[in-house]
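Of the protein chains in this complex, one is absent; all others appear in place.
Our next item is chain A:
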Amino acid sequence: MSEQTPEQNLPATGDEAVSRSVFETRKGMWTAGSSDTSGYNGLVRHLSMPGQTEPPFGQPFDAIHSRAIELIPSLADARFLFDRGELTIYVPRDQLLEVAKVFRDDAHLRFEVCVSVNGVHYPEESGSELHSVAHLLSYTHNRRVRLEVTCPEDDPHIPSLAAIYPMVDWHERETWDMFGIVFDGHPSLTRILMPDDWQGHPQRKDYPLGGVDVEYKGAKVPAPDNRRSYF
């Protein structure tokens, strides 16, 4: 995947797409099950993460990669994704605290701040539906890296980085509010954007938009997610 041969530039057949870990299959937006208003209802899109997963990635990402594996040998099995000049490390959740501490303290890595923690929800990736993405920034080396941790929806627990990077306190509260990821060890994991007694986690893909039909004099405009239909 790191070298671009003509064979690899062809559209993916079924097998290739699966091997590149498809995280979502899209079948079209406007017509029920079909994105095609011409009547040829065959368009299916398999979405997978772009970019390469094998080193070399180019400096300085190779330095991060090799130093991380040197200090934490179990990271050699973890997935590294390099795309568009950004390195993402898929850290298993039981190793997250160790990895974060090493990334903060080691002189060659020295990622002093965690800029933000966000959530993503991939409903089709059963077993690892919820992702928590932490962006680390190093002032001394002027570089960034991304740590991505996954957890299943029925066990949405991820260790909290608040003890290592205090800045993620409210970011983790927001991720809990919007996605339902429980951060174990967080000092006060409560809702931050929605009212305190809100039910549900709004930014999950299966949460409805919650729009209201708009009524004018004699006319009714449906809510935005109910509008188009080609029937």
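Everything that follows uses one rule, which is that a contact is a pair of C-beta atoms (placed from the backbone, for glycine too) under 8 Å apart; a residue touches a chain by one contact, two chains touch by 3 or more; residues count from 1.
The rule is short, and it goes like this: contacts and distances are computed from a predicted model.
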| item | value |
| --- | --- |
| Chain not present in the shown complex, as UniProt names it (candidates "ABC transporter permease", "3-methyl-2-oxobutanoate dehydrogenase subunit VorB", "ATP synthase subunit c" or "NADH-quinone oxidoreductase subunit B") | "NADH-quinone oxidoreductase subunit B" |
| Sites on chain A contacted by the missing partner chain, in the whole complex | 193-195, 198, 202, 207-212, 214-220, 223-224 |
